[in-house]
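Note that one protein chain of the assembly has been removed; the remaining protein chains are unaltered in position.
Our next item is chain A:
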Amino acid sequence: MAAGVLSGVRQVLRGPRLVSAVLSCHGQTFSSAAAPDTGETVRDKILNFPITQPDYFHLSELFTIKDLFEARVHLGHKKGCRHRLMEPYLFGSRLDVDIIDLEQTAEHLQQALNFTAHVAYRGGIILFVSRRRQFGHLIETTARECGEYAHTRYWKGGLLTNAPIQYSPGVRLPDLVIFFSTLNNVFQQHVGIRDAAKMNIPTVGIVDSNCNPSLIPYPVPGNDDTPVAMEMYCRLFKMTINRAKDKRRQMELLRGISASV
């Protein structure tokens, strides 16, 4: 395995700036004498080509606005609970209940799913986070079925910011954190959002009308209280991740490379 390419990809996985990092790790610059040239360029093609496509994994066929409506994703909280920064995402309010604009939600969800798929395609670690006790088991099961990781329990202080002490030296941090609910049990913003931002880890978050979307790179305005909505999100993320991983395995089999990066 060419050490240079590996380090280049590791840079990619560590930082959120996927495009720029990918463009920097050309095989020619970092090639070592040991591995053959063809292996590296093929691997680069596998990694670089999907990024050039807008919807490489065809994720737009996974959901429609009607599905979102039937899963009650458009239902927000009462007008009094509204967060100021969520106003752009709201369609309006009816009988004091905020309605989230599903067209914007669909766009944001598409972008979030696309990003998740690319991270999973490149073998990144995805962490599902939520502090809602009602859906904790569902999220943990979803994570286990995709082969990714979950944290639906009490968030200890330095899990991301003090990782070598909390776990062991040499631990690898998650490359993407997906928040199924950005609030904790006392209706304050989850500490993980701030910590992921501190550690330059990109975040996808389902923001309800009482949440703060500022620190989240890929917010998805939507309902996080209804079981139907949560099951739909879990199903969507699971399908994207599985699709991306299957695609990766397929590409590697096609190009005949056994070792995965």
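Rule of thumb we're sticking to: contacts are C-beta pairs under 8 Å (C-beta built on N, C-alpha and C of every residue); 3 or more make two chains touch, one makes a residue touch a chain; residues count from 1.
Just so it is clear, contacts and distances are computed from a predicted model.
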Candidate names "Carboxypeptidase O", "Glutamyl-tRNA(Gln) amidotransferase subunit C, mitochondrial", "MTMR9 protein" or "Small ribosomal subunit protein uS9m"; UniProt protein name, chain not shown: "Small ribosomal subunit protein uS9m"
Of A:Pro50, A:Gly76 or A:Pro174, the one touching the omitted chain in the full complex: A:Pro174
Touching residue (missing chain; options A:Leu90, A:Ala117 or A:Ala150): A:Ala150
Interface residues of chain A (partner: the chain not displayed): 123, 125, 127, 137, 140, 143-144, 147-151, 153, 156, 159, 166-168, 171-172, 174
